[in-house]
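Here it is, the structure in full.
Certain chains of the assembly are absent from this excerpt, and the rest are unmoved.
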Amino acid sequence: MHVLARFFAPRISVHAHCDLPCGIYDPAQARIEAESVKAICEKYAGNQDADFRARALLIKEQRAELVKHHLWVLWTDYFKPPHFAKYPGLHQLFNEATKLAGATGAKGSTDAGVAQQLLDKIAEIDKIFWETKQA
Amino acid sequence: MHVLARFFAPRISVHAHCDLPCGIYDPAQARIEAESVKAICEKYAGNQDADFRARALLIKEQRAELVKHHLWVLWTDYFKPPHFAKYPGLHQLFNEATKLAGATGAKGSTDAGVAQQLLDKIAEIDKIFWETKQA
Amino acid sequence: MHVLARFFAPRISVHAHCDLPCGIYDPAQARIEAESVKAICEKYAGNQDADFRARALLIKEQRAELVKHHLWVLWTDYFKPPHFAKYPGLHQLFNEATKLAGATGAKGSTDAGVAQQLLDKIAEIDKIFWETKQA
C-alpha cells in the first residue's frame, strides 16, 4: 500500500471471503493475482530461456486460475439480487472479466496488454464493489 | 480500500507473489485471510447451532492455513539476507506469526482475541515489508 | 442429458472442460456432485452419531464447492455472448444455481430439499446446454 494511502486510511478493514460466510470480501485478491499475471508476461517477454518460459507459462496458468476463482466468489457470494438490479451490466462484467482470465485471455496469451485489460475489468468491479459497501 | 486512500493513491500497484518469481508481494494476502479468521470467531461466538459451528471450525482451519502459507512465502521468497541483517528480529517475528496462525493460535482457538494477536503480528510484518520496499 | 437430446444425438461424446480449452464440457459434472450433496443430506438425517455428522458436514462442504466450480466453468468458459443473447435469463440462472450450492444453500443447510432445488437448477442449465450443443 502506498504511504499516503496508509496515512489517510489507518483503519481500513481488509476484506475477503469465505463461504461460512465470514462477510469479508475484497476485489484486491483477484487484482493481486492479476498483477502477478501481468508481471509474468513482462518477465516472459524479457527472457528467451526455454525453461524459464515454460515455468512462466505454468505459473501464469495458476495465477490466472486464482483470478477466476476470486472473481467467481465475489459474483456468487458477495453480490446479491439488489446489486444486480442496481447494476444491470454486472453479470456481463463478471463474465467478461473471468473470460479475460481464461483461455481466450490471460491464460492463452503472454501479452501484458491482455493482462492489463483484465486488470481494467477488475478495476471496474472494484469500483462497483466499494460503491455497494458505502451504500 | 477506503475512498480517501483511493483518491490520494490512484496508481497504487497491488502486490503479491509467485515463485517465478514475478516480484509481486503483498502482506495484504495474509491479512485478508486473518481478517476472515477473526470474523469467523466472532460469528462462531454468536451462533450456538452445532452444524454452523462445525462449518465455522473447518473453514477457519482453511483460512488459517492460507495465512501460514502467505506468510511463509513472504519469509522465504521476498525477504533476502540484507533484510534479515537489518531486522534481526524478523525471523522470530515470522515464526511467532505463523505459530499464531497454527494449532497453538488461531487454528486451535475460537477466541477472536487470538485472531487479533495474529493480525497485530501481520501488521508488524507489513510495516517492515513496506519499509524495505521504500529502501 | 436431456431425454430428447439423447434421442437425437446418440453419438454425442461426453463432455467436460478445461481451459486449453479442450472443448469438452458437460453439466453432468456439476450434477454428480450435487447428487452427492443430496445423498449426504439424507444420510445425515438418518444418523445421529456426532462424528458421522461432523464428517458429513465437511464432505458436503467439499462436494458443494465442486458444484460451484463446475458451474462457474460452464458459465465462463462454455457459454459465449450469443448464448447469453439467446437466453437472457442465463446469467441469473447460473448466479442462482451457484448461490444454491453455497452458504445460503447446500453448504449452509442439511435439508435434502435444498439439495434438490440445486439439482433442479442444474437440470435447467443442462437443458439449455444441450440445446446450444444441438444448434
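First chain written, first letter: the chains are A, B and C, and each begins at residue 1.
Keep in mind that, in the parts below, a residue touches a chain if its C-beta (ideal position, glycine included) is under 8 Å from a C-beta of that chain, and two chains touch if they have at least 3 such contacts.
The structure presented is a predicted model; accordingly, all values stated were derived computationally and were not measured.
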For a quick check: 3 copies are placed, so what copy number does the complete complex reach in this file?
6
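Following the convention adopted for this analysis, only the chains that are shown with their structure count from here on.
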Superposing the Cα trace of chain A on that of its twin chain B calls for a rotation in degrees, to the nearest 5, of 180
How would the chain A/chain C interface be labelled, same or different, where same requires over half of its residue numbers to be shared?
same
Between chain B and chain C, what distance separates the C-alpha centroids? Give it in angstrom.
33
Intercentroid distance (Cα basis), chain B paired with chain A, Å:
19
Could you tell me the distance, in whole angstrom, between the mean C-alpha positions of chain A and chain C?
25
Residue ranges of chain C touching at least 2 other chains are 61, 107
Touch list for chain B against partner chain C, complex
51-52, 54-55, 58-59
Inside the complex, what are the residues of chain A that reach chain C?
19-21, 61, 65, 68, 72, 75-77, 84, 91-92, 95, 98-99, 102-103, 107
For chain B, which residues count as touching chain A in their complex?
1-6, 8-9, 12-20, 22-24, 26, 28-29, 31-33, 35-36, 39-40, 43, 55-56, 59, 62-63, 130, 134
